[in-house]
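Handing you this structure, nothing more for now.
Complex shown without one protein chain; remaining protein chains in place.
Letters A and B name the chains as they come in the text, with residue numbers starting at 1 for each one.
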Amino acid sequence: MGDTATEKPVQAGAAATAALLSIENLRVTFTGLSKPVTAVDGVDLALARGEVVALLGESGSGKSVTLRSILRLHAANKTRIEGRIHVDGVDVMALSPGELAQFRGKTVSMVFQEPMLALDPVYTVGQQIIEALRRHEPLSKTEARRRALALFEQVRIPSPDRRLDAYPHEMSGGMRQRAMIALALSCNPRVLLADEPTTALDATVQVQILLLLRDLQRQLGLAMIFVTHDISVAVEVADRVAVMYAGRIVEMGAVRDVVRRPRHPYTIGLLSTRAHGGKLAGTRLPAIPGSPPDLANLPPGCPYAPRCAHAADVCRAATPPPVTVAEGHVVRCARTDATASL
Amino acid sequence: MTPLLEVRGLEKRFTVKKGLFGGVRSYVSAVDGLDFDLHEGETLGVVGESGCGKSTTARLLLHLMKPTAGSIRFAGHAVGSPNLPLKEFRRQIQMVFQDSYASLNPRLTVEESIAFGPMVHGTARREAVPRAHALLDRVGLHPARFAGRFTHELSGGQRQRVNIARALAFRPRVLVLDEAVSALDKSVEAQVINLLLDLKEEFSLTYIVISHDLEVVRFMSSRVLVMYLGRVAELAPTETLYTQSRHPYTTALLGSLLSMDPDRRTEAAPISGDPPNPIDPPAGCRFHTRCPYAEAVCSRSAPVLTVEGAHAVACHRHNAASGSSGASQTEAV
Partner (left out) sequence: MMEATIPAIPVMAVAIRSPGYWKTVLLRFARDPLAVAAAAVVLLLILMAIFAPWLAPNDPLQGMTLRRLKPPGTEGYPLGTDELGRDMLSRLIYGARISLFMGIVPVFCALFIGAFIGITAGYAGGWLNTVLMRTIDVFFAFPSVLLAVAMAGALGPGIFNGMLALTLVFIPPIARVAESVTTSVRSLDYVEAARASGASAMLIIRKHVLGNVLGPIFVYAMSLIAVSMILASGLSFLGLGVKPPQPDWGLMLNTLRTALYTQPLLCALPGVMIFITSISFNLMTDGLRSAMDIKA
């Protein structure tokens, strides 16, 4: 990582002034386990106003951990976070607990994967939104309720007035997710973080929620970071995609570039294993061999090398530095020469 | 050729509320009149969203639950009849469950889990354990490394391979895959799908693939059954279903597939609302509350399954006898 340290700060500095959210050299290590595990190992990310970035990866890639670090949701005594996170000029790592409580919800807000777990089951959804509103703004109960009603209309919940008084378990999955989006947007955040918000939903509901998020993002000019394991979700929602593997971003660029001209062997592998279309029926899927990496026992060098068809000795010797293969398209691979022709 | 499985009028009701003195107040019809055949050697895909009854169907097929009504015949015989005792039936049809962790007894080693099945059916231990080792090898897990391990030491993909080996140890004819790859990472999912296809050829198996993932089902199946709220919506050969779907729900489901082209993103959701609650289903055609083509007859009576060659649909618009105005128009298709 030594050679990248010299180029990174310059880029980050330039990007940081324009970016709404910038993450520099983020390293997250969980110390509570029998052996410390580095879940995120040197992530750099810049998010401009009104931009949507998708973090794409499988289990163990570090995508959710990255997201949660922005809101400092990890247990402080079991986690060690290094690096810098700036949102709208504010250094997130330096916030006091009181400032952090203000920051969450007002500047940056999050939508979770499982609404049943994120919403409090003993309060109605209306009560939870009103509580969030009154915490950040001096509103009376009636005003807060009016705002909550407007939010429910914005997320297209039918019969919103009646639904405000419903408990989470009385609502269907799609409805709950809309309620959670309303809760997340209640205090007009600048950045919305979404942690696999549609993974637990049925196909017909997923497409509705994704379109809703896209419309809301356009309307409100929100910046969004969207974590997903499904490439098609990234294609539908994102402007840029960052593919993560073993705690690092291995490929990043405009969604068009990454999906049409992938240059990292992992991204190429992911795209070709999709069982899409009837064209492939009757044959076998081109599968990536091996298993997802064991973060406690990473091999030296590129973490993808054990599974990579193009791995060479240079890959196993040291972690590959980022290589710019096209405008705005960066790949962490030592074998981009091999993938150029695919 | 007798179909391997013949399902007629299958129903399963779960009681939700009991009246004061034991009378049933309200119930959920998880499966409400299912009719289909399973032919030897094919792969039947079953798709549908939550509440459609596909998992309940899987358990009914395996006789893990007693149906409220209807019949299931295996190779022409009723289960439990003298020609087909229950224990023998259990040897012929096996299931791979979705939760790879919960499907394995955490107290048993991998080889003990796999050898349990054959031993129940009379195979001696000294024969069952080597068979377990051979199967482990066949599913891509080196016996020396994995036979003596426990469930919690394996990854999700490895556990699912063990589950497949465990099901195959019975030497069954039918394998029901209930969301068998849904919980796996995409890179591992492809490996397991390939393995399943290889095994199907090698052991001459018949598969029922239950999944919410339409792409996986399309890749693996020869015929696909679409379920909605416990009933069959459509049943057709795979390519016909995916390219010329007739039931509005199938069309909507296929339209919900996300785009892979950044320049041609999905602009509108094909249907609105959530899948309805199975406790209080709509009258008549279960889908009519969300259907863009719904007519008066749709809310009055439930459509029957109209069969045209290999393509079956339960929709008034495709049934000339229903009196639907759409029927005469779609006849030409």
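Rule of thumb we're sticking to: a residue touches a chain if its C-beta (ideal position, glycine included) is under 8 Å from a C-beta of that chain, and two chains touch if they have at least 3 such contacts.
A quick note: this is a predicted structure, and the numbers were derived from the prediction, not measured.
Q: Which one, B:Ala69, B:Ala144, B:Ala283 or B:Ala310, makes contact with the chain that was left out?
A: B:Ala144
Q: Among B:Arg107, B:Arg126 or B:Arg264, which residue is in touch with the absent chain?
A: B:Arg107
Q: One chain isn't shown here. Among B:Lys12, B:Arg73, B:Arg90 or B:Arg286, which residue touches it?
A: B:Arg90
Q: Kindly note down the residues of chain B that lie in touch with the hidden chain.
A: Answer for chain B: residues 59, 62, 64, 86-91, 94-95, 97, 99, 101-109, 116-117, 120-121, 140-155, 157-158, 161, 166, 170, 191 touch the chain left out.
Going forward, only the chains that are shown with their structure count from here on.
Q: Provide the residue numbers of chain A that touch chain B in the complex, in ascending order.
A: That would be residues 58-59, 158, 172-175, 202-208, 210-211, 229-233, 235-236, 255-256, 259-260, 269-270, 273-278, 280-281, 284-289, 291-292, 307 of chain A.
Q: Give the list of chain B residues in touch with chain A in this complex.
A: Answer in residue numbers: 49-50, 155, 157-158, 185-191, 193-194, 197-198, 212, 214-216, 218-220, 238-239, 242-243, 252-253, 256-263, 265-275, 277.
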